[in-house]
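Here the complex is missing a single protein chain, while all its other protein chains stay put.
Chain naming follows the written order as A and B, and within any one chain the residues start at number 1.
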Amino acid sequence: MLGTLLIVFCLAVAAVAVLLLQADPDDERGGNRIVYGLTLEPSGFDPHRHVSSELGIPLFSVYDTLVYRHPQTMEFVPGLADRWEMAPDGLSWTFYLKQGVTFHDGTAFDARAVGANLDRVMNPAVGSAKARGLLGPFTGYEVIDDFTIRFNLSEPFSPLLDGLSQVYLGIASPTALASYSNNTYQWHQVGTGPYRVEEIVPGDRVVLRRNEDYAWGPVFYAPVSNQSLDTIEFRFFTDPPTRSLALESGEIQMIGELLPTDTELLVGNPALQIFRVPIAGTPQQFFINTRRAPGDEQAFRQALLYATNRTAIVDAVFQGQSPLAYGPLTAATPYYDPGVAEKYPFDPDYARGLLQGIGYQDADSDGILDRDGTPLELTMVFAPWNQMSDVAQLIQSQWRDIGIDVELIQVPDYPTLADYAQSGEYDLISVYEFALDASVLNQFYSSDGARNWSGASDPELDEWLREAMRVAGEAERAQLYAAIQDRIMEQALVLPIRDYVNLNGASARLDGVIFSAHGWWPLLRNFQLTP
Amino acid sequence: MSALACNPRLFVALGALGLIALVSIFAPWIAGHDPRVAAPENQLLEPSREYPFGTDLLGRDVFSRVVYGGRRTLGVALLTVVVTLLPGIAIGLAAGYAGRWFDWALMSVMDALLAFPSLLLALALVTVFGSGMVQIAFAVGIAGIPAYARVARAAVLEARTEAYVDAARAIGARPVGILARHVVPAIAMPLLSFAGVTLSWAILNSAALMFLGYGGDISAPDWGVMLADGRESFRTGPWIAAAPGVALSLTVFAINLLANSVALPLRNR
Partner (left out) sequence: MMAYSIRRFGSALFVAWLAMTLAFVALRWVPGDAVDATLARGGATAAEVAARREALGLNDPLWRQYGEYVLGLVQGDWGESLVTEQPVAEIIWQNIGATSALSGAALVIAVTLGVSLGIGASLGRWRPIRYGAEGLAWLALSTPVYWTATLAIYLFTIVLGILPGVGGAGVRYLILPATVLGFHTAGSIAQVTAASIRDALGQGFVRTARAKGLPEFDVLDHVLRVGMLPVVAVVALQLGFLLSGTVITEIIFVRRGLGRVLLAAIDNRDYPVVVGVVVLSALTYSAINMLADVAYRVIDPRVRMED
């Protein structure tokens, strides 16, 4: 018996050894190489088709966009387009393109290449969502000459330049697009950017190599030096506590979305540096369902806002590393109206008063308010990303003090969340979106918005939202968005919690670390690896 | 009673489990604070007289949460084991003893169930019946049936070969009788032992499902949840995970000890 066991054991060890010999060898290539940690696995890598901001982290450096937004001044600066003009009626834009640009596969860049990309994004078979949405009322294009292209719109659309500056509208090589199917292109991406894709292995890694021929970057791209990065390997760290461990052990040189508690720990480590990057768009928030009681009463919704101690939440859960959010836009977003900060200070007594005013009493002295015999019970739905579960538990505890009983429903993924939204079986639901243009509000607050989960139906608000996308003047847009934010908060359609701040950790050897205007995407071109 | 004296393991096991059960039952009197009340200004405090196991990220008293947590963890684990054991033993017995195509059919269904990811099972249950620990208990429980059935069957196959079984058959004893009087005691040892393992798996697998996000009421104290959450603060507040971790380990230890100590005298009868 023992003899048999021994034989079997040896066989097993031999088998494992054979398997191990097939494991990937370490990449021993020379040059400046870093490993960058991504924090979620997007369902796909195609910038034209998929929506995750995470995929932009590598891909922003693989593609150039027609225009760029300067990371410090937020102004639009030339990218692949040297200059551009909007027609006086706002219904067309003409872009004058850079010459002498080539794609990583040698194809020459010209207006037809841009056209091929537009065709792709507009093609329903491709199933583009975000990219398509960024183009707004785009109806078509005309190639005027080799380096001039005109975009036609059905109505004026001010967010166009911002959309064109995002990685989702990066310009890909038409040769590559034609060589692969809609779904296989993502594994063989070709752009004009400072880095080319060496390989994308789904679920495992993305590897970029420096594009030696790159000579047409925007003004804020630094020149190449012998400390520039030659190779960048991206791997997926979906488990939050592991991120700081990987960074500290030196296994990776950079990663975002660190836990706030870990960030505190790492601040003192001389081998590391921390970058806190505020992200524009909507804050982490909960929409209040106005389509069912008691959310259909404005006083009730307002009471909820007064009853929430956001300072305590940000201090406890986010270690004070984010600003509080007061409105539907974060403070880092252009057209943010600071006036919203005046509304809804933490005032539990006032909240109680409001609830009493609409008929809530604790008739049976069980600590929970009730009205007409029905206790005040709310359903709060959220996904666990970004410590939302801690936030929800704190809110539950805070509202318990007022006499509101909250049932927390944590869903594991986005489809389940969307399903809840569809069903309407919720009083509060959490979803948020990042963007630099305030038009991000449209999908949430227009009565026909794709994600109008608060059930907003205010015709005047709809009109303002539409108009704000049409007017071009800064002052006019600012005015409209101020009115929009004011109205949304007056109606208490949303419970904002905190402005999103991405906590990045990097090796102290990395110099020149800077992020794009949108906040998520590192400008890898500028990174320097010191010895 | 003399059995207890001769069997120190049983004594220790019962004592430990009894203590755990008492603490769970009398939780409201033992815990010093409400386990759900968050007081963020008190977050991440070290253990002290006021907070024997310190406080967690939201300022909740870890000691109280551990004390109350036993209820949920143990309740779910017990439910899971019941869901696993009864059908598991029955199927294993039937398959191992009856043999032939019946065995084949049953084991095929078991194998299909084994290959089925418990993740998917949990998601399906959570979808239909909503989130909750009961659903997780059923998911983990059902997922555990094939394992138990297989072990039971193996033990039965072994016991079947015993001479006394053939003898009993020869004199015409009915299968049920044989099962009850001879086979069951024979297989009791490994099965009871595996029951202890199953209970441990039940606790850990439910914690794993919650780690992956399929859990129910997340604010309710539960050792598995506390352990998972504790990972995020294990360097700033190691007590947050250490306390439920030790409680969990001790419980599993006591269960296994009990299983082992009961099985031994049974066999030697």
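In this section, a contact is a pair of C-beta atoms (placed from the backbone, for glycine too) under 8 Å apart; a residue touches a chain by one contact, two chains touch by 3 or more.
Every value quoted in this text rests on a predicted model; they were computed, and no experiment measured them.
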Residue touching the undisplayed chain, where the options are B:Val151, B:Ile218, B:Ala243 or B:Leu258: B:Val151
Residue in contact with the excluded chain [from A:Ala12, A:Ala178, A:Ala293 or A:Ile358]: A:Ala12
Which of A:Glu251, A:Asp349 or A:Glu490 contacts the chain that the document leaves out: A:Glu251
Contact residue for the chain not shown (choose from A:Gly373, A:Pro415, A:Pro459 or A:Gly473): A:Pro415
Missing-chain contacts mapped onto chain A: 1-2, 4-5, 9, 12-13, 15-16, 19-20, 22-26, 35, 37, 41, 43-44, 50-51, 124-125, 127, 129-130, 132-133, 181-184, 186-187, 201-204, 235-239, 241-242, 245-246, 248-252, 412-416, 418-419, 443, 450-451
In chain B, positions touching the absent partner: 99-100, 103-104, 107-109, 111-117, 119-121, 123-124, 127-128, 147, 150-151, 153-155, 157-158, 160-161, 189-190, 192-194, 196-197, 200-201, 204, 207-208, 211-212, 224, 227-228, 231, 234-235, 241, 245, 248-253, 256, 260, 263-264, 267-268
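The rule we apply is simple: only the chains that are shown with their structure count from here on.
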In the complex with chain B, residue positions of chain A that touch it: 240-241, 259, 261-262, 264-265, 312-313, 315-317, 383-384, 389-390, 392-394, 396-398, 400, 407-413, 416
Touch list for chain B against partner chain A, complex: 36-38, 40-41, 43, 57-59, 123, 127, 131, 212-215, 217-219, 231-236
